[in-house]
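Yeah, one chain of the complex is gone here, protein chain that is, but the others are all in their spots.
Then we have chain A:
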Amino acid sequence: MAAGQAYSEEKGGSSSLGEPEYGHDPASGGIFSSDYKRHDDLKEMLDSNKDSLKLEAMKRIVAMIARGKNASDLFPAVVKNVACKNIEVKKLVYVYLVRYAEEQQDLALLSISTFQRGLKDPNQLIRASALRVLSSIRVPIIVPIMMLAIKEAASDMSPYVRKTAAHAIPKLYSLDSDQKDQLIEVIEKLLADKTTLVAGSVVMAFEEVCPERIDLIHKNYRKLCNLLIDVEEWGQVVIINMLTRYARTQFLSPNQNESLLEDSAEKAFYGSDEEDTKDAKAEATSLVKRKPYVMDPDHRLLLRNTKPLLQSRNAAVVMAVAQLYFHLAPKAEVGVIAKALVRLLRSHSEVQYVVLQNVATMSIKRRGMFEPYLKSFYIRSTDPTQIKILKLEVLTNLANETNISTILREFQTYIRSMDKDFVAATIQAIGRCATNIGKVRDTCLNGLVQLLSNRDELVVAESVVVIKKLLQMQPAQHSEIIKHMAKLTDNIQVPMARASILWLIGEYCEHVPKIAPDVLRKMAKSFTNEEDIVKLQVINLAAKLYLTNSKQSKLLTQYVLNLAKYDQNYDIRDRARFIRQLIVPTEKSGALNKYAKKLFLAQKPAPILESSFKDRDHFQLGSLSHLLNAKAVGYQELPDWPDEAPDPSVRNVEVPEWTKCTSREKRKEKVEKPFYSDSEGESGPTESADSGEGLGSMVECQAVMPQAGHGSPSEEEEEEGVKKGKKKKQQQGRKGRGDTSSEEASASESSSSESDSGSEAQESPAEVETKRRKAGSANCFSSPPLCPAVTPPPPQPVPSSNIVSTSLVTDLEGLTLTDTSLAPALLSPAFGSVRTYELLHRMTGEGLSVEYCFSRRPFPHDPHMVAVQIQISNNTDAEVKSLRISEPKPLSGMRIQEFPEIESLAPGDTASVVMGIDFCDSTQAANFQLCTHTRHFYVSIQPPVGELMAPVFMSENEFKKEQGKLTGMSEITEKLTLLEKCRSDHAIVQQVTSAANVGRVPCGADNEYRFAAKTVTSGSLVLITLEKREGAAAQLTVNSEKMVIGTMLVKDIVQALVQ
């Protein structure tokens, strides 16, 4: 805790005081003492042209990261250098990116194109490191890009790149678990890889993504066994652990026949019940079987190929092989691991700690295995206490009639140790030896009694507790010891020991009839000063004495019970009341009174002192769960042996079948490709954009990226729409949409069956929607793919209607809402269809699809916000609950007014809500999380510039007056040539108003069109003038204080009119 404080102090700002600065430039540390200034300095260095300065800056930044200081505000400056030629700078930038990309997702996207280029580099190290970094920046938007990159890398020439691909798989999986199915395909492919370099990594990926898909291993089992010895050591550990589990499911227990004989021999010593039941089970199965056991050759192969690894220098590998042998090998062969494990005891103390834990567990089950190494577990005075206690545990487990005398002699030395915890543990261990081995019980007891005169109270107390347990086994012969212990009550203060003595005297008061009442007398005197645990035993003692010797102890008992009656502790009061009713005969006391003696003086079974490591072996040895004796997250249960061996032929690798398999795979891939090439096509522009060119292209890049990430079909429509222009879209819309929908239909059908489940549920609301639309809304004429009756019948009715309807529904919903609310539509200009954008695709949203559009209505709660209409449809077959927005991460100044939480959305239902966003008159995207009761989705809304304004009405004079004020810098003029179809008045107005939310201003001249609007946040005027010249030429003028908005608006409008 103290350290934590020290740390926070340090972070609090004293950074420049005492601590040494990592900087390589000693001066800089002193001069730029405040963080703010220092960062400025770093930014300058990063912007410079010199690599050496950049490197210097990056080194200092990395030093900051290493210290845990926040360097996130340098992100834009650092990310620019991602394409730097200097390899060291580049590497450090990668380090920085991986650390901060998660926090600054948008800016991180700027670097993606560099990595995408890197993925195609001829140098395999660069390909691999590009993939490594690309997969390490945890930005959900790039999931499709990652997926693509992994797939490509998985078939790379270089095994090193393939290895990196295997490493990337769990990264992608942890980012988006929806990709599981596709990732499993990649894993399947990589598992077939024949190089040792890949094997370890892909098995690691397998374990993290799909450990349950044991069927993927069959074909590769023999190959893995044979490669094992050449795999690098870390991979060996993972592979061996996985193969252990595999073998447990595929082979028969090698010990099924022997278990009868050996266990019954061991039982003689232990005599535990549980083993009995186990034996019974084993017996039952073996009776059923009665088949001679023959080990599967594959099982043998595994055992044979892992055995040499016991001589690895890596403790983890040795441990992995040891657990494999322990869990899989026939009893006779398990012994080989003991030597290797004992060797590990010479290693670092942490290794010893883990190994001893496992040896402790093994030594209970297979005692014989470690007996020859008994002396290796002897304790050194220099061992840490935790190691000593574990060794003691092992020694106790190993004790038997032949070696007990040596062990006890060793224990005697331990008792003289200065480490008191260790001494206490030793006494316990002696107790356990005594209970387990009847022969030495008396010796142990005598030894322990001698300890009672030890000067150290802790030793005495521990001995008392252990003696109590031992005496319970044969009390009759030991009244002397009990007498001795009774004397101790005068001196010993440890509550547990006092309580133990009192219990003993009470229990065996018949053996010490003279002393017992006297002890009670003494205890009654000191009753009020005793600990609770002691008081309870005093009451017990009193009760027992009352029943056996009421003449002497009646008054004492009454006295004690009276004291207890007013005790502060309710347990004690309860006990006193209960006992009084039970033992003191009154008129009221019922039948129980007669049985009081039976109740109190019943024969009690002796406690069984057993190891805390007993039965820990149901956890896979060597695992974290075993060490903690609790199931750790992600622990894979070690399955029990099957009763019948599964078909061993699945592991046969037959060449023809194998090729068949791959050809099928290939076909599958081919089918799927179009699906992905879509998203690739979309991310195309970013790929080609060279971030090295300068800031301008970067901005562009940024604008494109968030959309590209969605990779959604509706965006395709979107782009198509932009290209073709509104009018054309209107005319050709039906055909175009029909085409895309049928394409989609086939794509969705062939790619997966995901949509199947959702489709039926989908249909009904879609129909309802269409009906509603038919019934009303004249405004809807402009929405293209309208009536299902008019739409050309799609080739696959069911799935396509599903997809068409979803887009339909959203289109319509926006409109119908406009209709029903029917607010005075003064400010709502006549524009065509409302353009919808995808917020969350059905695939990424796990069946939840969200679209949004700008309804162009004022947001009721805040006039400075843009109203965004959100349309959520639930395509899953389960109810989605508590849909809400959380953790909006707006850029500076941006505000988000969340929509009220949707409590639940039934399957197939759609809901539409309105949220408000204050974009601060910028086209930066607003990022937030869309949460359901189970998942969180990162989404972002990016407004087109035209939606950042609201129309205003003004007269021609007013317009001219305002325009006069906004000249010079605020005026942007652009010449353009109008397309044929855009020449009519109607078309021009239509195109302009659809591109921007502006209102028309009346105008005298008929070759001039004027529009006016105000930006939503700041309310600055935006005035648009379009002057038609002779022919198709025209001139567009935009006047606005906000130059950026003006420029972008010009661009948008020109695009709308020209394309």
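In the analysis below, a residue touches a chain if its C-beta (ideal position, glycine included) is under 8 Å from a C-beta of that chain, and two chains touch if they have at least 3 such contacts; residues count from 1.
In this text, contacts and distances are computed from a predicted model.
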Request  = Assign the chain not included in the display its UniProt protein name, restricting the answer to "Adaptor related protein complex 3 subunit mu 1", "pyruvate dehydrogenase (acetyl-transferring)", "Transmembrane channel-like protein" or "Monocarboxylate transporter 13".
outcome  = "Adaptor related protein complex 3 subunit mu 1"
Key: Touching the absent chain when the full complex is considered, from A:P384, A:P513 or A:G1019   = A:P384
Key: Touch criterion as defined above, residue of A:S155, A:Q182, A:Q256 or A:S376 at the omitted chain   = A:S376
Key: Per the touch definition above, residue among A:Q105, A:N220 or A:N241 touching the missing chain   = A:N241
Hidden-chain contact residue, picked from the options A:S52, A:N226 or A:N569 = A:S52
Key: Residue, one of A:K43, A:K91 or A:R117, that touches the chain absent here   = A:K91
Request  = May I ask which residue of A:I184, A:A247 or A:A315 touches the chain that does not appear here?
outcome  = A:A315
Residue ranges of chain A at the interface with the undisplayed chain = 1-4, 6-7, 10, 20, 22, 51-52, 55, 59, 62-63, 65-68, 86-88, 91-92, 94-95, 99, 102, 123-126, 128, 132, 135-136, 138, 158-160, 164, 167-168, 170-171, 174, 196-197, 201, 204, 208, 229-230, 232-234, 237, 241, 308, 311-316, 318-320, 339-340, 342-343, 346, 348-351, 353-355, 375-376, 378, 380-382, 384-386, 410, 413, 416-418, 454-456, 622-625, 627-628, 630, 632-636
